[in-house]
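All protein chains of the complex are present and in place, except for one that has been dropped.
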Amino acid sequence: MSDTAMTAQPADPELHPKGVVSHQTSTGISNEKLAMWLFLGSDCLLFGALISTYLLLRHRSVTGPGPEDVFDIPFTSVSSFVLLFSSLTMAMAVGAIHRGEERRCRTFLVTTAMLGALFIAGQVYEFTSFVKEGLGYTTNIFGSAFYTLTGFHGVHVSVGIVFLLGLVIMSLRGNLGPERAETVEIFGLYWHFVDIVWILIFTVVYLIP
Amino acid sequence: MSVQTEPRGAAGPAEHDHEAHQKAHPTDRDYIVIAVVLGIITLLEVGTYFIEDASTTFLVATLFPMMIAKFLAVCGWFMHLRYDNPIFRRVFTFGLVLAIVVFVATLTSMEYWSDVYPRGM
Amino acid sequence: MAIVESPTTPLELSPGAARVRRPLGGFTRPTATTGWKSWLFTVDHKKIGIMYGAASLFFFLIGGIEAVLIRLQLAAPGQKLYSADLYNQLFTMHGVTMIFLVIMPMGAAFMNYLIPLQIGARDVAFPRLNAFSFWCFLAGGIMLNTSWFLGGGPDGGWFAYAPNTGVTFSPGHGMDFYAVGLQIVGLASLVAAVNLITTVLNMRAPGMTMMKVPVFTWMSLVTQMLLLFSLPVISVALFLLTFDRLWDANFFNVAAGADPLLWEHLFWIFGHPEVYIIILPAFGIASEIIPVFSRKPIFGYPFMVFSGIAIAFMGFGVWAHHMFASGMGPLSMAAFSLSTMFIAVPTGVKILNWMATMWGGKLRFTTPMLFAIGLVTMFTIGGLSGVTHSIAPSDTQQTDTYYIVAHFHYVIFGGAFLGFLGAFYFWWPKAFGYMLDEKLGKWHFWLTLIGFNLTFGPMHILGLQGMPRRMHTYVEGYGFEFWNLVSTIGVFIIAVAMLVFAWNILRSWRAHRANPVDVGPDPWDGRSLEWSVPSPTPAHNFDEIPTVSHLDEFWHRKYQEDEAGKVVRVATGEEVAQKGDGTGVHLPSPSYWPLVLAVGLLLIGYGVIFNLGLAAAGAVVLVLAGFGWGYEPADDPEAHHGPEANGDEPAADGDGAEREPVGVTAGAPESDEKASSDE
Amino acid sequence: MITTGSKWFFGLGIVSLVLAFAYGWTTGGNGLGPLTVGYKGGVGDHFGYGLLLTAALVSIFLGVVATAARDADAEAVAQVAGTETVPPVVPAGASYWPPVAAFGVALVVVGLVTEAILFVAGLVVIGVVLVEWTVQTWADRATGDPEVNRRIRNRIMAPIEYPAAAALTLAVLAVALSRVFLALSAEAAVWVALGVGVVIVGVGFFIASRPRISPNVVVGLLVAGAVIAIGVGVAAGVAGTREFEEHEGDHGAEEGALPAPLAAPVTVEVGS
Partner (left out) sequence: MQSRPERPARPATSSRLRRGRLALVLPLTLLLSACASYAPQDTLRPKGPFARAIDNLWDGVFAIAVVVFFFVQLGTLFIIIRFRRRHGDDELPSQTHGNPRLEIAWTLLPAVILAVVAFFTLRTLFDIKEVDEDDLTIRVVGQQWWWEYQYDTNGDGTFGEGDVVTANDLVIPAGVDVHLEVTSNDVIHSFWIPSLNGKMDAVPGRVHPLMINADEPGTYVGQCTEFCGLSHAYMRQRVIALPMDEFEAWLEAQQEDAEMPDPDEDPEAFAGAELFTTQCSGCHLARGINDEEFEAQGNGEELLVARNAPDLTHFASRGTFAGATFDLWVDADGDEIVEADEIGGELNRAELEAWLRNPPEQKPMAADHVPEGGDDRVRGMPNFNLQEDQIDQLVAFLATLD
């Protein structure tokens, strides 16, 4: 949704490697990027509410199992690394497209998507094993709170992956040139946000009992 | 629209743009360096798990700074908050700080930090 | 499956193919400019604003009928016109309808219509998202109200305290409708918040610094900020409730260890900012109307702006004053009691500044002005009772009595609603090109004022006498009889007043049709930019985007200092107004997708309650619409809106709209994300 | 007003609708149940009924869209083609849907005698073919220009295919890999996950650092990766999961019992 279309001449990547950020707005920043940041600011409250709900409820279960019984910290650590590095590859993709390297961008987008998928696979594994260990969604209050919090995060990641692959398809069709760099960048913001939410969850939910 | 005749709004878009260009965006190398640093911090974080009988106080004291450092690194570099237009930073920081303040107040009001708060399992 | 058919061809029509007369591809875009289709698929902020207004008036009728039924039951002690169950549904739906489907969209109506006009833009930042917000809101409203026919309305009160709203204690589907319906309405507001904030920040006319933005737009910006940051919290609360009710989660299951206060906090963290969401647009309206009819600039513009911001800020820190009896510790009570009290300070600044604006003016008592003065005086009464609630110890006596009911009707009806009624009269000529009858308008005002005070004034006394709220009936002998009867009589006067309003609309329209009188662009001697365009506002708003150098820009074009330093009229409104010639303007094109997306959400809504298969169908529609939306350019470059002029100025609407080049697939991620990632 | 292009959808919709009602009644529905989506009376088998109803709704929806878009409307056709006369209908070209459909049917048959999952898979394949083939046929007849027809098809199908494909990719990977982790011991799972992650990052950087690498190699790598993931996933699925130790969870307490909250150990006493 870039504004570039409105410029009569196609952006010249040489002159303006960032692609053309709209100069028509009062603040000089593009509507789309501002909108994404507003959305992320709002999402802070969403995850804030979910995390505090989890904190309040995790130790209140009347029946087991509790967090200590099921958590598998080594595995979750790997998941954290995976997501962390997906942020790196995402940033690389954004950098690449800003320089006009479409192919490199595409490569990193695919890599990011694959890492995201690996993360989701880890989550599916984690959930399945928890259920097998006796912690269902309705088993106790910890279960409800845990699955809801991490599930919301997982949904954010999954939606991100679907869009990532959408970007890849666009790129394959030649529609993701440097003039659309901002699209990639805006998507990147979303992806990094999902990563920082996980940074919080990893510490607050998993590492601090 | 290629010819920009009217300066739009007050902020003088050109200035911002200028500013943005002065603080150059990080390079790929920067990204990799940051990722490695983040990885190391994460390793340290995971390390605390292997410390036996670590008290919660200790964990909070060690893990929170690391968490915040990671958080800021991703926001600042990967999300370009350090370089980009300050409006973004304000919007996001506002949401973040508001969330922290509001929910810490909620937890406090629900006696979460005190001994009264029941801990079942 | 053919995901990538041939990697090099773009998905859409290539420039070559686009040269055919209409790039219809699979879908022709809607193009109608008149008739119902022009409304259904519109992305024009003015049409959307009008639809918001119409919908909110319609829901006001429903909510008002519910109120009348409530009052009938309470007219005398011991009445059993209907069952306790039905009564509980009535007041719950009354509260929900009035708050979420009347006052909020009424605010949205004026914001949509006016913000672009006041800041000198051609549309909002994302016109299609704007349309989506409206349809999504309407979907939520329909969803909530159909609960009456699908097993009964929600019955847990508008703040729905758990665990009374869990399946155990509210086994019907009513509360499901509440949880899901409000979720959808909330999504609509969240999307609108992102959209309108972007609009105000980014689309101001050249020269319009933030401190030259009209007060109404400022208050709207603050309101949208409040929405942006408070809605996610109620979203979470509603999700938890939904999961509890539909999928047996344990969030509010006390037997499993839950703490019901969690719901109270989550609800009110949203709920209190919500009340300022309700009032701030009306404050903005009063700040527009009063200067015009006092013929003076607003007194202390910076103070007005900053007090609005201060109210919003503080509004996030007081939510637990609704919970003074909930069993929080005394320290929490003290903290929230203090923070609440001090909200009176910035609010007082507003009241006193309005009085100061009128002071020394030449007041014209037109209907809008009467309503604005009504707001100032009546809101003060409600605000003062609010301050008495903020005194935590005495609130433990007052909470959940009719004293509270009196408070919030005074601030909402006497504050926000009177303001909006004034706004209808004030901007009606701008939107429709004819004035509402002044004489009937005055009848409307006085009947409303009398009826309103008669209805809600006695509730103060009832509350202090100890009448709890939400009672389906009360017994004789507690001193409640007389004032309840008075209150019930009052509501009929309000009803008559509203009928006068309806009659006024109808009559004025008929008179206008029989004998059209041109009201001109500036019937009231207005101050802000919306008065500088013809009435009714042409589709493209401004022929030419104005360059702004003052607060009250339009006024300054009419009045200037003469040599002696005295301010005199130098031009009439007609002379300096724009002519409404849209040559060369290219507007965002209408689209099906916002409507389809909202329908998808509606299906999902019913689906999660009744049949997951239906929800799946809804999800398919949703995804289809989302991606279809993404692939569709916001601006159909081939569309003909108005006289299509010189090709070298294709972006005269540069301020408009989400712009996408032909055949750009990129829109998908962001636009859709907002819709789906928040689920 | 009903255009040629939409007839098919309306037909399909009505047939599905009738089928849904019939199914709803025959599988144990009563009263007005199936007609009122279960509001007045019961519906028999919810799943099948829901599926058929969904199919009906989607078809009718597509029909409405097609009508609204005036597809295959002679005038629109002329417009698109930019001709003055209505173009002749060109016979449809070769299609690869029939063999796929046959494959689906085969799966169904095989599934009937062996695994239920194959049966379902077959049904899904048939369903997909149904939709794709329908749209294909319809698009082929839309205008006289095959190129335009192809784009019309894409306009409709891309919004469905792309997200579906993306979601499918994600689902396959997630399920396959998670089966692998489940089959391994907890420790091994950690190392394998780490390994997979390193490989992904490594390959990504490798390819990125070689701008001249042939696309075929990249595609080959991707395909190989996918095949390995799915293959190992299937193998792991067949091998089953490792032993899990179940933790004490008082499942009995969930059902039936009166909530007796005061008996619960968690109680807050405030203010004292």
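All chains are identified by letter, namely A, B, C and D, in their written order; residue positions are counted from 1 within each chain.
The criterion applied here is as follows: a residue touches a chain if its C-beta (ideal position, glycine included) is under 8 Å from a C-beta of that chain, and two chains touch if they have at least 3 such contacts.
Everything quoted here is computed from the prediction, not taken from an experiment.
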{"item": "Residue, one of C:K37, C:K296, C:K442 or C:H512, that touches the chain absent here", "value": "C:K296"}
{"item": "Residue, one of C:A54, C:A334 or C:A571, that touches the chain absent here", "value": "C:A334"}
{"item": "Contact residue for the chain not shown (choose from C:L40, C:I142, C:I309 or C:M355)", "value": "C:M355"}
{"item": "Option from C:D85, C:E438 or C:D581 whose C-beta touches the chain left out", "value": "C:D85"}
{"item": "Hidden partner chain, residues of chain C it touches", "value": "83-85, 88, 155-157, 161, 163-164, 166-171, 254, 257-261, 294-297, 299-303, 325-327, 330, 333-334, 337-338, 341-342, 344-346, 348-349, 351-353, 355-356, 358-365, 373, 376-377, 380-381, 384-385, 387-388, 391-401, 461, 463-474, 477-480, 482-483, 559, 567-569"}
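Just so it is clear, only the chains that are shown with their structure count from here on.
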{"item": "Chain pair showing more contacts of the two, B-C and A-B", "value": "A-B"}
{"item": "Whole-Å gap between the CA centroids of chain B and chain D", "value": "37"}
{"item": "Intercentroid distance (Cα basis), chain B paired with chain A, Å", "value": "14"}
{"item": "Inter-centroid spacing, chain D versus chain A (mean Cα positions, whole Å)", "value": "23"}
{"item": "Residues of chain B engaged with two or more neighbouring chains", "value": "1, 8-10, 87, 94-95, 98, 102, 106, 110-111, 118, 120"}
{"item": "Chain A residues counted as touching two or more neighbouring chains", "value": "6, 8, 24-27, 29, 34, 38, 41-43, 45, 48-49, 56, 60-64, 74, 77, 81, 85, 92, 138, 140, 163, 166, 169"}
{"item": "Residue numbers on chain A that touch chain C, as the complex places them", "value": "1-6, 8, 24-27, 29, 31-32, 34-36, 38-39, 41-43, 45-46, 48-50, 53, 56-57, 60-63, 137-138, 140-141, 143-145, 148, 155-156, 159, 163, 166-167, 169-170, 172-176, 180, 183, 186-187, 190"}
{"item": "Residues of chain C touching chain A in the complex", "value": "3-4, 7-11, 125-126, 190, 193-195, 197-198, 201-204, 208, 228-233, 235-237, 239-240, 243, 247-251, 253, 255-259, 262, 266, 269, 627, 633-635, 648, 650-651, 654-655, 658-674, 676-679"}
{"item": "Contacting residues of chain C [partner chain B, same complex]", "value": "201-202, 204-210, 228-229, 233, 257, 259, 261-262, 265, 269, 316-317, 320, 328-329, 332, 336, 545, 547, 649-651, 654-655"}
